[in-house]
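With one protein chain withheld, the remaining protein chains of the complex are depicted in position.
Labels for the chains are A and B, by order of writing; each one numbers its residues from 1.
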Amino acid sequence: MEYLLEALDVTKIFGTLKANDGVTLQVKPGEIHAFLGENGAGKSTLVKMIYGALQPTAGEFRWMGKTVTIASPAAARRLGIGMVFQHFSLFDALSVAENIALAMPGTFDMKKLSGRIARVSKEYGLPLEPTAIVADLSVGERQRIEIVRCLLQEPKLLIMDEPTAVLTPQEADQLFLTLARLAKEGCAVIYISHRLEEVKRLCHNATILRHGKVVANVDPTKETASSLAKLMVGGDIHVVRAARKDGKGDVRLKLDHLKLQADGPFAVELKNVTLDVKAGEVVAIAGVAGNGQSELFDAVSGERALAKDSMLVIDGKPMGHDGVNARRNAGAAFVPEERLGHGAVPGFRLSENVILTRHSSDQKLVKSGMVQKGGAAGVSERVIKEYDVRKGKPDPEARALSGGNLQKFVMGRELDRKPGVLVVNQPTWGVDAGASATIRQAIIDLARQGSAVLVISQDLDEIFEVADRIAVISRGQLSEAFPAGDLSAEKIGLLMAGSHEVREGHHAARA
Amino acid sequence: MRLVLEKRGERSHRMALLSPLIAIALTLITGGIIFALKGLNPFAALYVYFVEPLTTSWSIEQLFIKATPLALIGAGLGVSYLANVWNIGAEGQLTAGAILGSAIPVFFPEMQTLLTLLLMLGLGVIGGMVFAAIPAFLKNRFSANEILTSLMLVYVVQLILDWLVRGPWRDPKGYNFPKTISFSGWQTLPSFEVLPPSMGPLYVNLGAVLAVLVVVALAFMMGRTLKGFELRVQGVAPRAGRFAGFSREKTVWFCFLLSGGLAGLAGICEVMSTVGQLQPGISPGYGFTAIIVAFLGRLNPVGALVAAFALAISYLGGESAQVALGISDKTARVFQGILLFYILACDSLILYRLRITGLGGKVAEGRA
Partner (left out) sequence: MNELLSIVLTIITAATPLLLASIGELVVERSGVLNLGVEGMMAVGAVCGFGAALMTGSPLVGVLAAIAAGVILSMLFGFLTLTMVSNQVATGLALTLLGLGLAGMIGEGFVGQPGVKLEKISIPGLTGIPFIGPVLFGQDLLVYVSLIIVAATSYVLFRTKTGLIIRAVGDSHQSAHALGYSVIGVRYLCVMFGGACSGLAGGYLSLVYTPQWVENMTAGRGWIALALVVFASWLPWRLAIGAYLFGTITILGFSLQAVGIGIPSQLLSSLPYVVTILALVVISGNRALTRANTPACLGQPFVPDR
């Protein structure tokens, strides 16, 4: 038996879209095998078929040399295939042990299971408390549950979908040790990522996908990051690189000891967030997901009111008590992380979605309480043209657009107003490289025209591309903002892990 | 073999128009089957039920009378449901409106001017609003589920009505019947001749005129104004609504006051026309049937007006079927319930495509 898993000419079609097109590849026992590709290249579809969550339209899989039909995730697990999803399949209201029990076949014996959990987590350096409730755990801890859940079934193949996207660099290092150990014991790992450095460091083999097809199979240790990138994208990509600014200019957006109570059992409290964003600069806030980014966005945008007017100042005017529209009228613009359902109404046409954020600031769209359909269509067409929003119909519903195109539209809708202050949460999350470059360039261009831009992002590459200064948020506390040139990935990693957090009234040692 | 739904890329506009028609057709077929099971000729029975009400000018007048409260309430509920505010206590708000409006003839029986009419209608609206304000307040202040609170209040207000007409408000000359004095003159709604005697004649009362005006106003609000935009956004994407700076609390208030006020108006119009006095059982469940009207009308005010007539036919048909076929008028409510089920099922086909997957992965697509 040479290969553990083979895919032979596997094709998956959704409606008219060929998500996978004749994919053939082999995975050997004990190898860490990377699937590289852009968003939408077909990596997720491929692994979902391997894990039995989707069925191929054509082609076949072989497992240890035998042709198999993997009818369901349960069937995959019986074969010895485990998967750790990018979006964890965990249950917030249940305990760690209960979450693991749900993935185990047969009836359960909580005591026995807790013992096994303790053993495996110790063996692989994955500390876990079986009785803890998932909702109270950090993202890193949640990932550990997923991994332990797989390991308890003694898999022969472990699939990891973008595991480090949600981890600090230090947590990622720990994960690599665990994976290397597993591989040494003979377990194969399929490692999905678009982080090239990681793949070079960790993986023995890399299959590169583009538009659903396998374009190359290489030994990543023998490639450079840029050669891998070229294979992924299919040509050179335009790299955005901001010319650093010196940080002089008027303060246009000021957060002054901003505090916000957690509004639910799973939310984060913001503690004394202080930050200045000056005219002409881009300030980025880095951090692991779930450390207060969405709360910070809500507080800055005015979706949640602040206790004190002085906590948020726009162009010298305290606006903490004002709502989102008053802040917009003062020249600010906001782009939230979630495009569908937050930044745009999925079932509304683009021309209607224009009204969503501009009804109070734009006389052309709403006059004395009446919606001006012509005006809205005009603005929408301008945005579509200016920001190259690709669509099937003249004025489609927002949900009919691809993620990247909708993001260009949602960004364009705000940029079109030439805002003095722009606040963006995850500007290129789930967006393909071409659209990402467009969006990042637009962010920098806006700043260079004298606006103040605040970018909240989990993507360190993106942050280094656009930011003049970088601050890090961790458990609702924001570090000071450092000039981008002064920060290494390692230092950001320590900040992400909370080295700047204030504990018991003392400043913790800075990294 | 199993049924599987598949999400469409966009809403199917064809299905959005077809869905209520398909639902009505399916209801008729089901009705025919029920009649056949009862040993009746299904076609004759369906004719009595659904066509006969349209054949005489008397029954068309009755149709307007029954459609008026349904359209008034259904249009208001449709707006609320679209904004994801679930007022299901319209029956109680209708009763509350009828009670408060009736206070004028009860306390000032001699007052007979235009002002009487206006005061009664105004108080009817206010009565509905006051009872609708309770669930709205409880929702906003304590996040108490508005479905349950608004429904509980139906029972409460009906008991209050019962107490009033048996106690303090009872007509002293009414031979102990549980009712107030009979309304007359300006205490009742004026009627208008819309068709001359040669063609009908056809009279409609002021309530029907008000219903049409309300529907036009609501249609304008939903289609053209920022308020309508706000309500639509809140219904489908509450998070986006907050991002747009729309207040959820205000929307809850607005929807309850609007739909409650209209239910109250419908209630006072009933006691000022058909019923002619305040008594228990002023409504044959209009407040609940209006829920069906709202959905059959696609949560659209004009749609509600059309749907109100469809449901009014079922009420009338129930009555004539009782006389002509000897079947219970309660079948009308069964038809109404079945109709709502079919509408909801068909509505899924606006967003989803139905697929029937057989064994062995064969896929047959039902295009709609």
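One rule holds for everything that comes next: contacts are C-beta pairs under 8 Å (C-beta built on N, C-alpha and C of every residue); 3 or more make two chains touch, one makes a residue touch a chain.
All values reported here derive from a predicted model rather than from experimental measurement.
J.: Just one of A:L8, A:M64, A:L94 or A:A326 touches the chain that is missing; which is it?
T.: A:L94
J.: For a quick check of understanding: of B:G39, B:G167 or B:P197, which residue touches the chain that isn't displayed?
T.: With B:G39, B:G167 or B:P197 as choices, the missing chain is touched by B:G167.
J.: Which residue numbers on subunit B touch the omitted chain?
T.: For subunit B, the residues touching the absent chain are 3-7, 81, 86, 88, 138, 141-145, 147-149, 151-153, 155-156, 159-160, 162-163, 166-167, 288-289, 291-292, 295, 328, 330-338, 340-341, 344-345, 347-348, 352.
J.: Tell me which stretches of subunit A touch the chain missing from the display.
T.: Against the missing chain, subunit A presents residues 52-55, 72-74, 77, 85, 87-94, 98, 101-103, 107-108, 264-265.
The rule is short, and it goes like this: only the chains that are shown with their structure count from here on.
J.: Indicate the whole-number Å distance between the mean C-alpha point of subunit A and the mean C-alpha point of subunit B.
T.: About 47 Å separates the centre of subunit A from that of subunit B.
J.: Could you list, by residue number, the parts of subunit B that touch subunit A in their complex?
T.: That would be residues 9-11, 224-229, 232-233, 236-237, 239-240, 242-245, 361 of subunit B.
J.: Note which residues of subunit A are touching subunit B in the complex, please.
T.: 55, 301-303, 323-325, 328, 334, 336, 338, 341-348, 352, 355-357, 359-360, 366, 369-371, 396-397, 399-400
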